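With one protein chain removed, the remaining protein chains of the complex are shown where they sit.
Chain nomenclature is as follows: A, B and C, assigned in order of appearance, with residue numbering initiated at 1 for each chain independently.
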Amino acid sequence: MVTINDYTSNYENQWCPGCGNFGILPAMKMAFVAQKLAPHELLLVSGIGQAGKTPHFLECNFIHALHGRALAVASGAKLANHNLNVVVNSGDGDCYGEGGNHFIHAIRRNLDLTLLVHNNQIYGLTKGQASPTTDKDMTTSIQSHGVSNRPFRPLAVALSLGAGFVARGFAGQKEQLAELIQAAMNYRGFSLIDILQPCVTFNHLNTFAWYKQRVVDVATLNHDARDFQSAMQLAMEWGERIPTGILYQHEEDDFTALNPWLQQGPMLQREYNANAINDYIDDLYRI
Amino acid sequence: MVTINDYTSNYENQWCPGCGNFGILPAMKMAFVAQKLAPHELLLVSGIGQAGKTPHFLECNFIHALHGRALAVASGAKLANHNLNVVVNSGDGDCYGEGGNHFIHAIRRNLDLTLLVHNNQIYGLTKGQASPTTDKDMTTSIQSHGVSNRPFRPLAVALSLGAGFVARGFAGQKEQLAELIQAAMNYRGFSLIDILQPCVTFNHLNTFAWYKQRVVDVATLNHDARDFQSAMQLAMEWGERIPTGILYQHEEDDFTALNPWLQQGPMLQREYNANAINDYIDDLYRI
Amino acid sequence: MAVDITVKIGGQAGQGIQTVGDLLCQTCRQAGYFFLAINDYESRVRGGHNFFQVRISDTPVLAPAQEVDLLVDLDGVTYTQHASELNDDAIVLCMPEQNPAGHRTLHIDFTGLAKEAGNKAAQNTVAAAACLALLGAGKELCSKVVSQLFGTEEEKIVTVNQKALQAGFERVAQSDLKGWNLTWKEQQPAGALFDGASALALGAVAAGCRVGAFYPMSPATGIMTHLVQLAEHFPLVVEQAEDEIAAVNMVIGANFAGCRALTATSGGGFSLMTEGIGLAATTETPLVLINAQRPGPATGLPTRTGQGDLLFTLHASQDEFPRFVLAPATVADCFYTIQRAFYLADTYQVPVMVLVDQYLVSTSMLVAEKLEINPAAIPASMPKPPAKPETYARFAFTENGISPRLFPCQSQALVKATGNEHTPDGHSSENRENRIAMVNKRLAKLPSMKQEQRPPLLHHEQADWLLVSWGSSYGMVYEAVGKLRSQGLDVGLAHLVDIWPLPQEPLQSLLSGSKWILVEQNATGQLGWMLRAELGVEPKSSILQYDGRPLEVARIVSETAAKIGG
Partner (left out) sequence: MAVDITVKIGGQAGQGIQTVGDLLCQTCRQAGYFFLAINDYESRVRGGHNFFQVRISDTPVLAPAQEVDLLVDLDGVTYTQHASELNDDAIVLCMPEQNPAGHRTLHIDFTGLAKEAGNKAAQNTVAAAACLALLGAGKELCSKVVSQLFGTEEEKIVTVNQKALQAGFERVAQSDLKGWNLTWKEQQPAGALFDGASALALGAVAAGCRVGAFYPMSPATGIMTHLVQLAEHFPLVVEQAEDEIAAVNMVIGANFAGCRALTATSGGGFSLMTEGIGLAATTETPLVLINAQRPGPATGLPTRTGQGDLLFTLHASQDEFPRFVLAPATVADCFYTIQRAFYLADTYQVPVMVLVDQYLVSTSMLVAEKLEINPAAIPASMPKPPAKPETYARFAFTENGISPRLFPCQSQALVKATGNEHTPDGHSSENRENRIAMVNKRLAKLPSMKQEQRPPLLHHEQADWLLVSWGSSYGMVYEAVGKLRSQGLDVGLAHLVDIWPLPQEPLQSLLSGSKWILVEQNATGQLGWMLRAELGVEPKSSILQYDGRPLEVARIVSETAAKIGG
């Protein structure tokens, strides 16, 4: 039986004490254990940033790739072997900033991946510049007169792109988050969980208390997760109330189901057939 | 007085006879003339593709930049001189594919730019691969079993990002398009016009006739362009009916208005002041 | 007498001159002739001036000729633009309103005859028929080829083209022009038709490539189009990425997961991939990347050819790591080189860059030799994980720098990798000694990598003068050497195909001993710079062509002769 301990890493954790990521890490482990996945049955792919370090602090297969490119690497891994259980850890800068184009197109491509965005509304690892999700008017060392760019609403953008599983979690609510991760992993297709993750060092506006005051579970809101319009309305909300939970879920054939080339099984398992190649070449030499 | 002829280029047009771009070109000229802008008062910025060639076929200032990067170059030009009248010509591949990240963030940044996307739902210049807007199931030399990615809905994505001016035109309706371009140029902030542009060579599905049958002007739909929800609903529509016109318009301070550094005038006009620099340096050598 | 005839057909983009070429090439092939055909086109889809030029011979040809024997003008500007290339006794086929004074001429109303046959588009078949008739081909063979080529189209199209063929033949018969009396006996073809792109794609399949990811970019797109076609026959998934950055990272992900994977790009696309190359390098994930060069800088000349990326490819991506740079010499060599690329990438767990160019990928020719699978390049299955999976370290220090590579989720052993500097077990590390050891480990692969490298292709290497060249220009430089020697000049050839890492011998001895001339398709002599840096050798002179067009044999011959005072 898989236990939480199987996921314990010996590698020294490098996050700041009190960081919201310490809520996400156990939720991940809880979800994996509940899924009965052993560490060697899981592949984590991450970008660069504090969020990107996550895989080091668990015990499992991982590739900690380039800033912004985790989804592309994860997509390639799934093309090669769509039986892999792939979970992606990214940050708000990593995923919506540098990696914005891959975010858009990964949703369109709809490979069976689970994306966890540790959204601390700040660039943590590079010490506190605004990210795409930083609230308007917040000041930083670079945005010295306050952020003027419109904040990026990841869930709304994902919905506008046709995403089939769109959710929000909060690092301060591990149990809910663990359940969301499980639901996302069970969902066949691309699933997004944007996770509110307080950065105790650089974001003094969106603190644990700030989030706690605002989060409401959509389960309490009489919202039907199959209702796109209502989901979009909730996804655009930000301020007094911040909806969490599964905002939208919709079943649809994923990339693999739609791809005739993948129908005979994962590419990794497809045998090399020298005869077939030789025959094909021979034919080219005939009339 | 500025006339259409002022915009006539001697450079040989390279588009295919019958191309939808031949509807966009005159609409642009009509709009510029109506705006009373002489060619030397206008800067066109474009990417690479058939759409990207547009500036060569007009007579004005231009920079025909890299594939996908037109918005970034245009943004830089506006930072340097926000008095410039900048119009960007991009393609569906250029803007929503390679340039997807700049599209997202240009909307967030809200510089006073007008973006015209020649959306022929195909990669024209590279000879017919699927673009982000290609309809599902269409086959091409690469998507030999039909496109499986979810189509990109540019207007919906722009709305989800908070865009303040979101419109759709059709190359087959020059007058409407010219008016849209004018409205977009008059709008203070980032404006998007996605233009349905038949590619007679590579897109045999979304033809002139196909679009003509489907386009309906939102003016006829009793739609209030200030109503976000209704705009979003129209923006997600694609099929039997394709709404054109201004789907959404909303007034808001643009980048320049929000940026204290730009308040004293365009950077290009700010004098070099050696004394101020020397004084500043002197201070550093004091205690 | 030996057959060596060059036919050039000029027309607008979208006019379909490729059809003329296909008809000519297929007929030649079925009559046992060799040929090599180049495509010259602009970065537009309709209009402008393009041409297709095929050289037909009874012995293998590896280079286009500069002199044209038979010119077909379908656009009204071909003759004017190419008159200077015509041989004295050349024949010009053109529309009635044209007047190519001073050349043997046959006026043909291509479109008129095509319309009579039922479709204006069949003008290409009229033109091809006239060419074939002038070359002495039998109508029966030609008619068979028409049926084969249009066989997948509707019945009506076949009929129209058969009529057009007939019309073309008749037009020639009516004239009193004397063409060429080649033998056109239907016989076993001397080989198969390939262009560089199809040879690369097929070679990738032969090497067990399972995943392709790319973003369209001339002239690399054709490689992926061919791969898509092969996916109908072999297990293979090809995905069009949202940009080149995604493409290279997808390929890294696929390789990391255990599948051989390929990407191909050019110019700006290659620039965008440079960061990914470094990720492959430091995670020691195999990566095969084809850079199909085109002239730059920036967008440059998107549909033309050049060799301007050599030094960039050698150093692309921040900091230092071992890599292979291979540059196939011929269309057939594309097939072999890409197989070796996969073998080398897997064996050394390093990025392998294959440098081709627009000329090589889009040149089609009869490849006489039978292409064979390279057994060494067949992918091995994953090595056995250690008995104690927890002892597995993806980046374990070894003498030759190569660590045991497992795939994630394929055993109990955990595979951990990062683009940060890392310890043997794949975790990020800031440790100083570890850093030094890891840099050394990666660079330790170089000596054995060098051992893998093919020596340059040598011809008459003891000659007084050597031409030194690389990659796709082989055919042209080789032919030039033959011509120079037949002029009595003692010239040989050293042609590089495996560029990096560069083994010192035999080049060191050869180039320090003799006088040599650099022949490259760039403006600054990049190979020369590299050879100076690596071997301390200095060319006497260089022949540099950077106009975006295929290297010209005649030019190499005349410039070499002038330089060596021949």
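Points to keep in mind about this one:
The working rule: contacts are C-beta pairs under 8 Å (C-beta built on N, C-alpha and C of every residue); 3 or more make two chains touch, one makes a residue touch a chain.
Please read all numbers here as calculations on a predicted model, not as lab measurements.
Across the complete structure, the visible chains that the omitted chain touches are A, B, C. Considering C:Lys156, C:His233, C:Arg435 or C:Lys540, the position touching the chain not shown turns out to be C:Arg435 (whole complex).
Across C:Glu275, C:Asp346 or C:Glu559, the single residue that touches the chain missing here is C:Glu275.
When the omitted chain is restored, the residue from B:Ile4, B:Ala80 or B:Leu205 that touches it is B:Ala80.
Contact with the chain not shown here comes from a single listed residue; of C:Ile56, C:Val72, C:Leu314 or C:Leu496, that residue is C:Leu314.
For chain C, the residues touching the absent chain in the complete assembly are 42-43, 48, 245, 266-268, 270-272, 274-275, 278-279, 281-283, 293, 295-302, 304, 306, 308-309, 311-312, 314-321, 418-421, 428, 430, 432-433, 435-436, 439-440, 443, 522-524, 526, 529-530, 532-533, 536, 538, 546-549.
In the full complex, chain A touches the omitted chain through residues 14-17, 48, 50, 66-68, 93, 97-98, 100, 123-127, 129-130, 132, 141-144, 201-202. Residue-level contact of chain B with the missing chain is found at 11, 39-43, 45, 48, 53, 55-56, 59-66, 69, 72-81, 84-85, 101-102, 104-105, 109, 259, 261-262, 264, 267-268, 270-274, 276-278, 280-281, 284-287.
We adopt the following convention: only the chains that are shown with their structure count from here on.
Each chain gets one centre point, the mean of its Cα atoms, and the points for chain B and chain C are 37 Å apart. Chain centres here are Cα means. That of chain A falls 31 Å from that of chain B. Residue positions of chain B touching 2 or more other chains, listed in rising order: 97-98, 100, 132. The set of chain C residues touching two or more other chains comprises 231, 238, 242-243.
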